[in-house]
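One structure is given below, represented as structure tokens, and several questions about it will come after.
The other protein chains are all here in position, but one chain of the complex has been omitted.
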Amino acid sequence: MTLTAGCDVGSLTAKAVIMRDGRIIGAQVVKSRAKPEISAKEAMAGALTAARVALEDVAACVGTGYGREKIPFVKEVVSEIACHAKGAKWLVSSARTVIDIGGQDCKAMRIDEHGEVIKFITNDKCASGTGRFLDVMARVLGISVDELGRLSAGAKQPVTLASTCTVWAQADVIKYLNSGIAVADIGAGINIAMANRVAILANSVKAEHDVCMTGGVAKNNGVVQTLAQLLGRRITVPRKADPQLAGAIGAAIIAGQL
Amino acid sequence: MRPELKEYHYDWMLWRILAPASRVADGSAKELTHMYRYAPYFKGILQPILQEGAVGSTFLKMMTRYMENLNTAHRRGKKIAITTFCFSPAICYALDVVPVTLEVVTAVGGLMWKRGTFDYLDYACEIGFTETSCSSQRGALGAYLAGLGEEIDMVLCDTPGICDTNANAFAFAAAYLKKPFYHLNYPQGLADQRTEKYHVDDYKAMIRFMEEHSGNRLDQDRLREILREVDRQDALLADLEELHRLIPAPLPPIYNVFNYVGRFLFSGSPEYTRLLEQMVKKVRENVVARRSGLNSGKEKLRAFLCYIDHYSLNWNFWNWMDTRGIAHMGGILSRGFRDNACYTAELPGSSYSLDMGSLETMLDSIAQMNARLPMVRSIRGPYDQPNMWLEESLAVAKMFQADFMIYNGTPGCRNTWGMVKPFAREIEKHGYPVHIMYADAFDDRVESWAATQERLNEFLQVRGLL
Amino acid sequence: MFFVGCDVGSLTAKVVIMDEERIVAWELQQVGTSPGDAAEAVLAAALSKAGLARNQIDCGVGTGYGKAWIPFVQRTESEITCHAKGVRWQIPLARTVIDIGGQDAKAVRLDADGKVVRYIYNDKCASGTGRFLEVMAEAMEVNLADMGTLGCKSTCKIPISNQCVIFAETEVVSLINEGREIPDIINGLHHALAGRVASLARSIGVEQTVVMSGGVAKNQGVFQALAERLDLPMQAVEAFDPQLSGAVGAALLAKNNYELGITN
Partner (left out) sequence: MSKAMLEIFYDAAEKVNSAAINAWKAQGKKIVGNTCSYVPAEIFHAAGILPVRLRGIETDNMAVGDTYFGPYICSFPKCILQLAGEGRFAFLDGAVITPGCDAMRRLDECWRKAGEDIPGIVPPFFYYFDVPHKTAPHGLDWFKEEIRRLIQAVEQHFHLSITHEALRASIRQYNQGRRLLKQLEDLRATPEAGITGADAFAVAVAGTVLPREEYNSRLAELLQVLEQNLPAVADGKKRLLTMGSISDDMDLIRLIEGHPKALVVAENLCFGVRYEGPELEENGDPVAAMAQGYLGKSTCPRMYGKYQERLDILKQTIARAKVEGVILQNIRFCDLHGSENSLFQRDLEAMGIPCLKIEREYGPLTEKGRIKMRLDAFLRQL
């Protein structure tokens, strides 16, 4: 009956998960603040409340994400690549390839049957293959990231976007918008540009077998579908829990193995 | 790469589109409509080509022949070499090796499909070839690296010492595909004796390499025959260039594409001579009628492209020029520095001549020809040295009475991006407004055409050109 | 006689109403998703400030990203021309104009008569623009308008080298996490931005007098850092908000046009 916790402080959101016997009993996603310790505390407080337990009851907590060094209550910190792999494995047990797209980076990894990473790659060029890209674009379109994901379905003639710089792509979007092109076509173009960048990464680790997608962008159906087309593989989006929680879940699982 | 694309060979697809296109050139209107339906995106470029009448039809047939040659090479027992532009393929024809000039083949793909060569560009990155490399090789190379083309038997390039990213593409391909590799190397000199000896030594070693890997021997008579053809082509090119100086310029902008493709795929082959003859004929007609080569009919400005002379994503760039009454005065890359070319008079010591006397003189000439292809010379060394980028751009621009210059390249081009800022500054001092395009001539995902066009328009407006 | 200049940028829409001699009213607002609406809104506000009716405007010129959607102008002009014109109106000796707006940075060189001789935009990426500062302000949870003063408090500048705006943000976040002082980080950002813009200006040659315009000109920290990087004194537009330079230039061009007979 041990309780373990994972806390993933990302660039955009902080996530905390409480697990008991391999089940999630509480979770929380909050927006990241300028100070990671505050984000971590907020997320953890929310998760604890949801689980109706106290921090003292938690046997071990593992931290991950960009802010991991600053989380006050963790026993150990682990790289988010390892955590996402473990989390994805728990979410989709057959997963052998994991694509995680978060706020400011995108990772593709191949994992073994224990959820250990065999090969991975992350984008290190520019933000244009990351969740930030979508956030910026959604803002320009005046819609939420949720809606952006749904736009692809209604598109007739998706536009082509300059995709090497987020800020320049933004200029393109404004131009299209102003010239009266349907929002759905622009939205689909955005999702395609994003999927294109991600496909390069996924293909470089040679996406294999069951591909699973985690991180906030997994909730964007337009990106997921386009990516699936580009890769020529079905992509499973976890249903067992919010895919954005994958890192925190992995951390909680690793906490249980300490 | 999208899985469905893996079902098709790159060069086979090009062939399958070019073949019917070249047939409809002489066909009925109905056939043409049908063809457009079959290749909707190709229409954008096919239309302007067909509009050129006999020239366009010859061009399409020539391209089809090339693709047929390539696609059937192995069946006919021939070897295939990938090569680079700014390398004269005449030597390949002399040795009966089929050349695949990556940059040209990339450009053709870019013009033909809606997504250009994007998938192949990306594929190259997927297997670890750097994304920052020059897209002109990366496009078609992606296909060959993916095994989606005829198998390559050898790799030849002539860019070490000129352009790293280009040479690197070929070295990478050779190592990746485990194929024999030869490179011509250009040290810092241009035309002094020591340099010329180096070029000839290197060239001869390349011929030995080609002989070894093709199983063919260089036949002196065949070489002479091919060089005679080259000689005819050079004379025709010199004519065209001379005529192009007239105001209004009588050459249609698209001739620039015909030439680019011709020189780097067909140098020394009779088809290209025929094409050039037809081009000269048409241009002379224009001269007699005092007609501008522009579709819009009225020449307002003359642009010189101080680098790559084509933007090969659909027809937009040419169209943009045409509709604004801008005559395309060619680029530095369309020059060959043969002794009869008009601009060489302005540039002492820049030219070479063809001497078909003996094998020795032929090899000398052909090595010199190769060492004078524009990228191999103009852009090789410091731009401010004699007979290099600055001087030659100025001389050619003056000769053709250009009003302004445009730099068009690819972000992959370390070679020119390393010096284009001081270069532009210097050119401006000589009174030519210069516009530096940040776009990629082979990949509009770097900068969309809409954005590129807006910048071009702004340039014309702000600099008071229109 | 009244003339209107309207500059619809990536971020803000600006309108300036002038009579033959001076600015009679101006307005600046955020651009939402519709540049046309934004233009209408600023015009309406400025008209009411000036107590004028719409039909009293004799001629208008539009500029900026959204220029094509401004309903009430007869002509549009490039921002380069407008900024140069606007700046020269106040500082006739200006030979170099450096404009940093929301989406791009440009350097413009003028001849003695105010004609544009050369110009250059920021290349490759948005890292040398106002957007860079906005993103950073958001990440640090400070007010954009306070950045200038905050940065000037610092004497130490932390090098921020990332090219990509979004990645530079990560860098800033990790600097905060390391416990570095906010003013020092801001100072570092100002210098990073200034360094990038300085190299733009220098690559087309900088001539005195150098004037800064655009929204970022209001940021004292960037202004000083730029002067330092260029190693030259710089002048600020004072007669009007520097963010309005483009609109002022457009209004002046409208007047020219009117005189040339291009009217409503």
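For clarity, chains are labelled A, B and C in written order, and residue numbers in each chain start from 1.
Everything below uses one rule, namely that contacts are C-beta pairs under 8 Å (C-beta built on N, C-alpha and C of every residue); 3 or more make two chains touch, one makes a residue touch a chain.
The model shown is predicted, which means the values in this text are computed figures rather than measured ones.
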Left-out chain, listing which of the shown chains it touches: A, B, C
Which residue of C:S199, C:Q235 or C:N256 touches the chain not shown here: C:S199
Hidden partner chain, touching residue among B:L294, B:I308 or B:C413: B:C413
Identified contact with the non-displayed chain, of A:A5, A:I24, A:A43 or A:A82: A:A82
Hidden partner chain, touching residue among A:T122, A:N178 or A:Q229: A:T122
Sites on chain C contacted by the missing partner chain, in the whole complex: 123-124, 157, 159-163, 167, 170-171, 174, 191-192, 194-196, 198-200, 202-203, 229-230
Touch residues of chain B, complete complex, unshown partner: 127-130, 132-133, 160-161, 163-165, 167-168, 170-172, 174-176, 181-183, 185, 187-188, 194, 197-198, 201-202, 205, 382-384, 411-422, 438
Interface residues of chain A (partner: the chain not displayed): 66, 78-82, 105, 116-122, 124-125
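Here is the rule we go by: only the chains that are shown with their structure count from here on.
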Chain pair with more C-beta contacts, B-C versus A-B: A-B
Separation of mean Cα positions, chain B and chain A [Å, integer]: 45
Overlap residues in chain B, where contacts from two or more other chains coincide: none
Overlap residues in chain A, where contacts from two or more other chains coincide: 125, 168, 171, 175
Touching residues (chain side chain A, partner chain B) in the complex: 125, 160-164, 168, 171-172, 175, 193, 196, 199-200, 203-204, 229-232
Chain C contact footprint on chain A (complex, rising order): 11, 33-36, 66-67, 69-70, 104, 125-127, 130, 132, 140-142, 165-168, 170-171, 174-175, 177-179
Residues of chain B defined as touching chain A within the complex: 1-4, 118, 122-123, 125-128, 131, 444-448, 450-451
